[in-house]
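Excluded from the complex is one protein chain; the other protein chains are retained at their positions.
Coming up: chain A.
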Amino acid sequence: MVGRFASWAYLGIALLFIFLPVLVLIQFSFQGGMAPVPPFDGPSLRWWAKVMANRKITDGLWNSLLVGLGSAFMATVLGFLAAYAMARKRRRLSGLYQFLLMAPITVSYLIIGMGLQIFFNHLGIGKSLWVIGIGHVVINLPLTFAILYSQLGEHQANIERAAYDLGASDARVVLEITVPMLWPSLLAAFFIAATLSWDEFVIAFLLSRFDVTLPVVIWSMLRSGLSPELNAAGTLVFGISILAVALVELLLWRARRNRA
């Protein structure tokens, strides 16, 4: 009985430790006064209205969405193609390819960002949202590849074999069997990549100049001190992330159920 209570208490404290800062951040985005510090004198939507009217923030929001969705789409497509090739067409060097595909996961974002900056500089390509998107594809490809590769097992191969056996061509098997069969995992990979791109700061900071993403906007606003407006912007970032994560959980849960 006591042990049970203790374990619940422990869980409660752990969750509080993780979420209290976030909850405070959210609460003070509804602050009435000028400073995001107690006492709380809200709730008021005044800072939210200010955020929504702030061109820098709304532009950053759109840029982030654009980069997040675009780079996640590319990372998912490329990750799927790589996973499909690795899982279905065994070649002699596939171990090496797999290592090279997964390698970026061990490199820090700072190094990747610097590398890309130098590389694009050499090519004479200026900093832009495109370049940030490419950076995010680089960091997310190992993840989408790993997720999709794990879903292309022997059972799925047998299902594809059944389709070939019934007269389907390569293209039809991929489009009508493999992709629909992996649909939940593809969406999950997409949303994980989109979430990571959405609140990624280092690469976005290093590779942006005029068009910047939301985390970079927030960072530049932070330099001029705290304000409940920043809390509202942060809450926005957090809320959209949570939404995407919930979607991923739902999709993965469905994928697991379908496999059973």
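Just so we're on the same page, contacts are C-beta pairs under 8 Å (C-beta built on N, C-alpha and C of every residue); 3 or more make two chains touch, one makes a residue touch a chain; residues count from 1.
Note that in this section contacts and distances are computed from a predicted model.
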Considering only the chain that is not displayed, what protein name does its UniProt record carry among "Carbon-monoxide dehydrogenase small subunit", "Phenylalanine--tRNA ligase alpha subunit", "Cytochrome bo(3) ubiquinol oxidase subunit 3" or "Spermidine/putrescine transport system ATP-binding protein"?
"Spermidine/putrescine transport system ATP-binding protein"
Residue among A:62, A:97 or A:164 that touches the chain left out of view:
A:164
From A:177, A:221, A:236 or A:251, residue that would touch the chain that is not displayed:
A:177
In terms of residues, what is the contact footprint of the unshown chain on chain A?
155, 158-159, 161-169, 172, 177, 180-181, 183, 257-260
